[in-house]
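Only a single protein chain was left out; the remaining protein chains are all shown in position.
When the chains are written out, they are named A, B and C in that same order, and each has its own residue count from 1.
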Amino acid sequence: MALGKNKWHDRYPELGTGPIPVEPYVSPEYFEQERDRIFRKTWLNIGRVEQIPQPGDYFVKDLTVCNTSILVVRGKDGEVRAFHNMCSHRGNQLVWDTKGRCQTFSCKFHGWTYALDGSLRHITDEHNFFGLKKETLGMTPLAVDTWEGFIFINVDPDPQQALSEYLGKGLRTSITGYPFEDLSTNCFSWHTDVQANWKVAKDAFQEVYHISTLHRRIIGDVYASKANPYANALDFTLYPPHGRVSLSANPGRKLTGVESIVQGFGSTVLQQNNSASEELPAGVNPTGYPHWSFDGLALFPNCLIYVSKGTYLTHIFWPITENLTRWEIRTYSPQAETLSGRFSQEYGKVSFRDTLLEDASTLERTQTMLRSGAKKEIVLQDEELLIRQHYKVTESFLNA
Amino acid sequence: MALGKNKWHDRYPELGTGPIPVEPYVSPEYFEQERDRIFRKTWLNIGRVEQIPQPGDYFVKDLTVCNTSILVVRGKDGEVRAFHNMCSHRGNQLVWDTKGRCQTFSCKFHGWTYALDGSLRHITDEHNFFGLKKETLGMTPLAVDTWEGFIFINVDPDPQQALSEYLGKGLRTSITGYPFEDLSTNCFSWHTDVQANWKVAKDAFQEVYHISTLHRRIIGDVYASKANPYANALDFTLYPPHGRVSLSANPGRKLTGVESIVQGFGSTVLQQNNSASEELPAGVNPTGYPHWSFDGLALFPNCLIYVSKGTYLTHIFWPITENLTRWEIRTYSPQAETLSGRFSQEYGKVSFRDTLLEDASTLERTQTMLRSGAKKEIVLQDEELLIRQHYKVTESFLNA
Amino acid sequence: MSKRQLPEGFQDLEPYLEWSLATDRERSIKRQTSPMTKITAFYQAVVPRMDEILAYLEQYPLEQVPADAQRLFYLTLSLAKIAPAVEMYGEPVPEGLDTLRLENIDIYPTRS
Partner (left out) sequence: MSKRQLPEGFQDLEPYLEWSLATDRERSIKRQTSPMTKITAFYQAVVPRMDEILAYLEQYPLEQVPADAQRLFYLTLSLAKIAPAVEMYGEPVPEGLDTLRLENIDIYPTRS
């Protein structure tokens, strides 16, 4: 690992090195532009295929930022479809649960009923309507596609790119072979609403510069070491609008008492020190570093995927207002086969979650101060490359 | 004391006598104008110098109405300074405690460190930044000044008036010689969030017309008497945008049992009947009335200071939304030297606080009904002069 | 034989030790959860002894109060807390904001 000065920005000089403005984090007008030109135009990761394994399985996703609620359902033919969750009669929300399994969807308001493929099947007191064309009154579909088991939707009625084109070949092949499917049988997840702009939240999870300060007690020595005191990254590779970072571990770290106990049973924490000589999934540890920790994919606009050996996790940041964000965290791992395995997973869950609580401590405080107007700009260092790229990409979307 | 009809409005005919509109108490748009044209432009009382007696002492004040949090600190040179409580890196809130003492302020996010004078001292992993000019990256200062030991700040980067000019010579000299410093060694204080517009709260404490009704059981006969049944004031003097009221006591009031016990030990309640023949502080009891009780200063926009013999108190009303206010009450008195003195202070504290609970009983109920839209106007009598002045002054700020 | 809790000469007040509470919050809760009969009984027991009590407490410097005198002092603070209820309102708390909504704040420096 070569620690160097400004090496990432030398690799991507087009991003510049200057400060970036505070306005995108606090302005309601900017937020409306993000809504219209980014969230209503791009592919958004809304979940995993494992959420709906069987025909008739569905889940509902409230997409406040796109002013809609989405119903995602697996049809009798095994296809995954997505619809605006809305009855064609007077617009009532069709499904009120967050998930379930059914044969048909029946509106609680007047009983109109839809098939799993979205077509309208039953109109209550139909003969009292006036020449309805039932075949034109199905649920309104949305563009939907999957990649590595992640379900993406696009609320644009006519998406400008297919999902595979939007993700791009570079990003897609960078992670080829990672066993997302095998690792997705078990999911621990949380969400919360934080009073911060969605980018304040995302920024906090797409740089590790803060680890040696904010997390010094929990994971201060997990990534940072004497040789690499600020946990500088092994690699940054950009696939605009997306990007990837690769992180090393501190090989000299001593496990705590309970960590030593846990270790024998496989934990859901990001495995911290994965030797390159071990069998690692293809498409990780791009530099082949002997003490690799994890790789992070930043999918524009609002999704981060962190992959390690034996476990991966996602952060998704759903804007609500310019000052409010629903933050979703999901960690994936294989099912534990024994109670000992469950204990070990529990430990991983707790220590990861505690780290999240520390991370979150800055979010609302930062938003409060950004709103003060005291400063018009913030400054970024070399290791905050993904934050800088996010800003530049956003500008290009807003000015397109 | 000459009881008369409409005498205060005869003294200040420019204030008029008509009803005032309900809109300023309930309108979000009006609230935004108050935020921009009053709270972001005027000098605001945020505390006492006794809160930070030593170099390195600091306190933090959340100023939601100005969308900021303020750090007030005494420097090594003894100077009181105020800053937006914000790190210059990515905007995180710098200090998370409400008060304390330190040598430097270190950001919990990435470890950037500032001196007591606000200058940036340490940048973590500094060589990975891009030509930062450290000397331009200190905390953002705010205008700060003191008067009689009260600390005022102004979030306007370029205040239109100095503090002394804003307070005005009339107001300042009206209270000259009052021993604020001697009386500030001991502070009992409370706060609460009330679901009422900040002016509903302030109005309740800048008129005594309600005392003989709302407080009839606790202090109904403390100010009102047979000769002065509605506790009419001794004097109102306006120093626009501020003002002062002077109140008499009921000389015929009988003490309760425990009040008689307490009396020998000096209490923190406003001393109720201070004979003009006693030694009174200069700058109080402007009419020289023999049974003076207390004088109240109304500092625009949101601060009331009530001074009596041996004790004073402040109310500060911090707007949060048009329907929500943080109400802060602070009572000041000398330290008790004995347990008996402490018992006496405790009695004063309890009976004052009980009065506040009664006062507060109207606030949320009033706001609920003002929001109903049932009435567009409210009416004011002669003794509610300070409420009327507040409305007129506000209008002049909003229309300036 | 339980140990003496209050100073010599004030043992007759021991039945009221439930009112010997160290914090304002505890005293507020005690007041608002006690019926007037109990509040009044405490008031009537303590008020006639207040001259003696305060004279006794005056002997101690503030920083050297023995535990039994401290308990007696806390009784006087509870008397301060309930005196207005007995003498003025005739009910434990006046009609108004819930007393616990007024949060005590300590704004001055805390020095160790």
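Here is the rule we go by: a residue touches a chain if its C-beta (ideal position, glycine included) is under 8 Å from a C-beta of that chain, and two chains touch if they have at least 3 such contacts.
It should be emphasised that the depicted structure is a prediction, and the values quoted were computed from it without experimental measurement.
Across the complete structure, the visible chains that the omitted chain touches are A.
Contact with the omitted chain, checked across A:5, A:101 or A:376, is made by A:101. Per the touch definition above, the residue from A:137, A:261, A:280 or A:398 contacting the chain not shown is A:261.
On the side of chain A, the interface with the absent chain consists of residues 47-48, 50-54, 57, 59, 99, 101, 187-192, 194, 217-218, 256-259, 261-262, 265, 328-330, 336-340, 342-343, 346-347, 349-351, 353-354, 356-361, 363, using the contact rule stated above.
The definition used in the following text is that only the chains that are shown with their structure count from here on.
As a whole-number value, the distance joining the C-alpha centres of chain A and chain B reads 47 Å. One finds 57 Å separating the Cα centroids of chain A and chain C. Taking each chain's centre as the mean of its C-alpha atoms, chain B lies 30 Å from chain C. Annotation for chain A: no residues touch 2 or more other chains. Not a single residue position of chain C touches two or more of the other chains.
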